[in-house]
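A single protein chain has been removed from this complex, and every other one stays in its place.
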Amino acid sequence: QEEDPIKVGILHSLSGTMAISETALKETVEMLIEQQNENGGLLGREIEPVVVDPASDWPRFAEQARQLLADDEVDVVFGTWTSVSRKSVLPVFEELNGLLFYPVQYEGEESSENVFYLGASPNQQAIPAVDYLMDELDVERFALLGTDYVYPRTTNKILEQYLMDNGVAEEDIMINYTPFGHSDWQSIVSDVRDFGGQGEKTAIVSTINGDANVPFYTELANQGVSASDIPVVAFSVGEQELAGIDTEPLVGHMSAWNYFMSAPTTENVEFIQAWHEFKDDTSAVTNDPMEAHYIGFNMWVEAVRRAGTTDVEAVQDAIIGVTVPNLTGGYATMMPNHHITKPVMIGEIQPDGQFSVVWETNGEVAGDAWSDYLPESSDIIASWRAPLLCGNYNVETGVCSGQDYGD
Amino acid sequence: MSLLDRPREVMRRDRVFDFMMPDPLEAGRVDTRHGPILYLEDVTVSFDGFRALDALTLYIDVGELRCIIGPNGAGKSTMMDVITGRIRPDQGQAWLGQRLDLLRMQETDISRAGIGRKFQKPTVFPEHRVVENLELAMAGPRGVWSTLRQHLDGESRDRIDSVLTEIGLQSAGHSRAGQLSHGQKQWLEIGMLLMQNPQVLLVDEPVAGMTHQEMDRTGELLQRLAGRHSVVVVEHDMDFVRSIARTVTVLHQGSVLAEGSMDAVQADPRVVEVYLGE
Amino acid sequence: MLSIRKLNQYYGESHTLWDVDCEVPAQGCTCLMGRNGVGKTTVLKTVMGLLPAASGEIEFDGRRIESRPAEQRARGGIGYVPQGREIFPLLSVEENLRVARTSVGRRDIPTLVHELFPVLHDMRHRRGGDLSGGQQQQLAIGRALCLEPRLLILDEPTEGIQPNIVREIGDVIQRLNRDQAMTVLLVEQKLPFARRTADHFVILDRGRSVADGRMDELGDDLVQRYLTV
Amino acid sequence: MATPQSSATRLIPERPWRRLLHGDMGGRILLGALAVLIVVIPILNQGVSPSSPFHVSDYTVNLLGRYLCFALLALALDLVWGYAGILSLGHGAFFALGGYAMGMYLMRQIGDRGVYGDPVLPDFMVFLGWEQLPWFWYGFDQFWFAALMVLLVPGVFGFIFGWLAFRSRVTGVYLSIISQAMTYALMLAFFRNEMGFGGNNGLTDFKDILGFSLSDPQTRLALFVASALALGLAYLLCRMVVRSRAGRVVRAVRDAEPRTRSLGYRTDHYKLWIWTLSAMLAGLAGALYVPQVGIINPSEFSPLNSIEIVVWVAVGGRGTLYGAALGGALVNYAQTLLTAMIAELWLFALGGLFVAVTLFFPRGLVGLFRRREDRS
């Protein structure tokens, strides 16, 4: 038994529409595993990656999650990107009692015993970003543009509530949704220009996803919307997305993340160098979800060490409270609600496709599974520590509901 | 496109699914008590200004065998297209018996009302076997539900067999129709027409590609059919026409040029000029 | 001009032509005869290259052609009027003619075609598929003539054509034989036309060539044996 | 009746609903295999100890169940494509509609065990701040109603689409492309949260079906058996249809529609009928599929999915019912295998497979075993 390698499942799309984002994450985990093995493995055992390709097809995610857990009997899975893929595998992880580390910023409203949320929840990204817009840039009007799916919808719902709570009038908020891969932004950009041309300082809050971003920014540039007129702050645009865009005209537009490749810490430089070596490409970029995997992987390693086993229950138990350094000079701690602490930063786009940090929170913010700004969930909390052991506990009614496949 | 057009489109009579319509069209119920079975009056068809039929008027009596001749492009096939509902004329009247206005009926209804046609260019179902082609043509209910439940009784089988013998394709009964030679397809078309057992048979160039002897057989067949059925034959082979014709109509440029007995028509100098040649 | 020796041909598994032999002398008109389904069309298609020959030789103008593709045979001087017309239905009449014409590198339409079939000129802008059956047949013949072939293959060319033009076609075939040294290979069921037009005959029966000779040698016994049912 | 008939008329079956599998070797093998699966799989899954090499894991049962759903879907498509010649590039829509109908039932079964604990409203509605259940969700708490809807919704939808299209004689590629437009439009529409079907996330988090827990191996086994039965019965039904005279009319429509019409058949009725039947079968496949994968979301409507169905049928063998079913199962099996074995390169293998099948097995994989045209 002892010689058997520890198996780590990697469940990221390598083909289909999501491959563009997820392939780098698969490689990140592979790199981390390689490094760990070079440093003597874990518990004296080798770590072995098990890679599958769910091909951006949601039911296939569930199928392959099942395959990883039931057939390959992996000890932990790093994977999924979109919320729907996470939702699709969630019941499988709960049923078969596996561990999933999810690396992407998401809409919150979830906490599962079997999932560890390494990306930002809205309070770790969206809220601080609009705070920045309001406080530092004196923005009064907000155009919330997003791709039509749950993450932007939820985020915008939270933001709308939050903005109105902060005295922004309803007509000063514009909300617009576009389909996945939307490529013709002419009218929308023109509308936003109009919306922003009324005198008050206006900003775009973008939850536009993946492929739609290139034509969006290209159109912004062509219609002459510069960051000094109407700045964009995006939640899904990182270094990797910028790699496909000519960033010269976009300088000054912003993104809110918990990590930027430009972070000047030694950990980060080492990480980047390792990544460049791994990819054999000195122009390869790193991004926030990659950092999330870095953190998640190290947390899992630490938890396994503490537990002395890869046994799921033991790791679940041991990992809460584990603290590891992040890449931006601070520390990430696994909270009882299975979210982690993260610093929030605003970066402005530079001509070389990097971000320069213009603002950052004092220290780390803990991720909130259930948003305080939504009436339905403001009473709900999550804690996977005894005695609560519940992902959605209503403090008003004292009831714990949902997501109870495990037992 | 105005908004009104949609509902109007839906209400169109000529395309509506007529689940609800009474079905007066079963063969044999055509009212022919008062004279001709097929009336064409003043029928005009034009394509982009070209008049393929020009005020054509024609009557076919019950049980008649009528030959129609005329130069290429005179409008003979177009006339059949009008009768079978494939083409809607620009003006004119077309009636089957006293009651059925062909111009208001769908192609399928016209067929079910008892008009059968053999096409000039043989068109059969290439992927079906010869017997299946005949079975498809066989008279009987045409609705989805009835064909779904229908079974082939001995009588029908006998009928198929006899037609198969009649058209000389016994040995080819199991081959796929697409594999037949041109002449064999011609025969199959005739066979399908026989299976349909219509009241009016429109036969476009039945003997093209047949040997002289086959031609005689076809002539006999058509003559046998006449009497109980009304038969309209279009043909360019004068020997054949002469052998079967009682009344001959000559079409030219979309209207009737001459009509009468074979001899009279043959002697008509206009017919000689445009059609027969010296 | 054209000689076919020991030609065999199959449709899938079924053996359609059995060792067919056929000689078509130059500058004459040879008529291939036989009942329905004996394989006449199959022979012509094989000569044209539209069907592969399983075995046997086809020699045209002294050269073996059985392995050449159809288009080379067409450009090499074989014109084909198929059974069933095979017009390009969506091309205009003029375009139908021009397609053939371009493959001999010309743009004009030979006067002969319009002389013979004036209707093709009158209706040059109409779509080929809209023509009446007989008009299409005329177009098919006209199209083959556009190739200015040395060997013209006609598969029941008079089908559906009005009597006076049929007669004219017969005359033209003879004229072409004579004046332009064109060789003609004809399939025809109508005995009178065949007798009038052709000067040689070859009879097929169930895929085999069974008789041949000069047209005036075609006696009633042969007709009785092979051409009636 | 045994008059001296020509051998040829015997090719036409006397009573289409009798001796259904006469001359249908492929069908017999298919049904035989299904029967064996129904008996053997439960035994190997439940009766054999997990350590035994003969044990069939829950995972495998689940996987097989889904292949059967795909086979049923392929069968449905083959009915319209192979027999009626209507190339539908939108059959995924019917599958998804059936799936959604079932998903709605499963959603209502969650009851107050949802995240927000609302006894009536599904989580996503609570989250969107909806006060009450939209009208079209009524009745889905009843299984019988949902079961009816599984057939009716795709059926009615297919009927309306077909009615519009066939009535105005939309044929060939035009029909294919507008069927694709249909599924694409549905996909975009279902993505919208306002539609009330859970937007992009679709319906998920299912817990029970008919009171049995979906995570229970026995329930999965039952679903597997249900899928196998559905496939078997659907096969027999399709077989009956294609052997009947109506089936021959439908094939005539495929080859020469105007000629069929001139024989007096209302070809639009035939097309509409077979199209609707096929849509309902596809819906059934979707309904069986959803509880087995635990999620239904709008990407099931994606045009690419529908194209894949066409590919399954073509790979299996168009125009042979068992071939289509085989194609549906096999291509998906290949995908499962390849995505796990050669995660980075599997698309090369799959694409290569498609190309190779068309080039070397023009009648699909079953063309390998089938010498002559099927004798239906």
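Labels A, B, C and D are assigned to the chains in the order they are written; within every chain, residues are numbered from 1.
Here, a contact is a pair of C-beta atoms (placed from the backbone, for glycine too) under 8 Å apart; a residue touches a chain by one contact, two chains touch by 3 or more.
Basically, contacts and distances are computed from a predicted model.
Trainee: If you had to name the missing chain as UniProt does, which of "Dihydroorotate dehydrogenase B (NAD(+)), catalytic subunit", "Phosphoribosylformylglycinamidine synthase subunit PurQ", "Heme exporter protein C" or "Urea ABC transporter permease subunit UrtB" would it be?
Mentor: From the listed options "Dihydroorotate dehydrogenase B (NAD(+)), catalytic subunit", "Phosphoribosylformylglycinamidine synthase subunit PurQ", "Heme exporter protein C" or "Urea ABC transporter permease subunit UrtB", the omitted chain resolves to "Urea ABC transporter permease subunit UrtB".
Trainee: Thinking of the whole complex, not just what is shown, which of A:Glu73, A:Asp184, A:Glu277 or A:Asp311 touches the missing chain?
Mentor: Only one of A:Glu73, A:Asp184, A:Glu277 or A:Asp311 touches the chain omitted from view, namely A:Asp184.
Trainee: If the hidden chain were put back, which of D:Leu133, D:Ile178 or D:Ala222 would touch it?
Mentor: Spelled out, the listed residue whose C-beta touches the missing chain is D:Ile178.
Trainee: Kindly state which of the options A:Gln35, A:Gln161 or A:Gln223 is in contact with the chain not pictured.
Mentor: Result: among the candidates, A:Gln223 touches the missing chain.
Trainee: Just checking the interface: what residues of subunit D touch the absent partner chain?
Mentor: 87, 164-165, 167-171, 173-174, 177-178, 180-182, 184-185, 188-189, 191-192, 256-260, 303-304, 307, 310-311, 314-315, 318, 344-345, 347-348, 350-355, 357-359, 362
Trainee: Residue-wise, where is subunit C in contact with the chain that is not depicted?
Mentor: 48-50, 69-71, 74-75, 80, 82, 86, 88-91, 95, 98-100, 102-104, 127-130, 143-144, 146-147
Trainee: Name, in rising order, the residues on subunit A that touch the hidden chain in the full complex.
Mentor: Where subunit A meets the chain not shown: residues 14-17, 19-20, 23-24, 137, 148, 176-179, 181-184, 186-188, 190-191, 197-199, 211, 213-215, 218-219, 221-224, 227-228, 231, 240-241, 243-246, 249, 251-252, 262, 264, 269, 273, 282, 348, 350-352, 354, 356-359.
Here is the rule we use: only the chains that are shown with their structure count from here on.
Trainee: Chain by chain, through touching neighbours only, how many steps does the shortest route from subunit C to subunit D take?
Mentor: Graph distance in the chain contact network comes out at 2.
Trainee: Which one of the chains is farthest from subunit C, going by Cα centres?
Mentor: A
Trainee: Of all the chains shown, whose C-alpha centre falls nearest the centre of every protein C-alpha atom combined?
Mentor: D
Trainee: Just curious, how far off is subunit B from subunit A if you go by their C-alpha centres, in Å?
Mentor: 73
Trainee: Can you work out the whole-Å distance between the CA centroids of subunit A and subunit D?
Mentor: Here the centre of subunit D sits 36 Å away from the centre of subunit A.
Trainee: Residues touching two or more other chains, restricted to subunit B: which are they?
Mentor: none
Trainee: Flag every residue of subunit D that touches subunit B in the complex, lowest number first.
Mentor: Residue positions touching the partner: 1, 3, 5-9, 11-16, 163, 167-168, 241, 244-246, 248-249, 251-252, 254-256, 258-270, 273, 373.
Trainee: Which of the residues in subunit C end up touching subunit B in this complex?
Mentor: Against subunit B, subunit C makes touches at 11, 35-37, 41, 83-85, 119, 126, 130-135, 137-138, 156, 159-168, 189-192, 227-229.
Trainee: For the complex, give me every residue of subunit A touching subunit D.
Mentor: Per the stated touch rule, the residues are 14-15, 51-55, 57-60, 62-64, 66-67, 70-71, 83-84, 87-88, 90-92, 95, 109-110, 148-150, 153-154, 179-180, 374-377, 380, 392, 394, 397, 399, 401-405.
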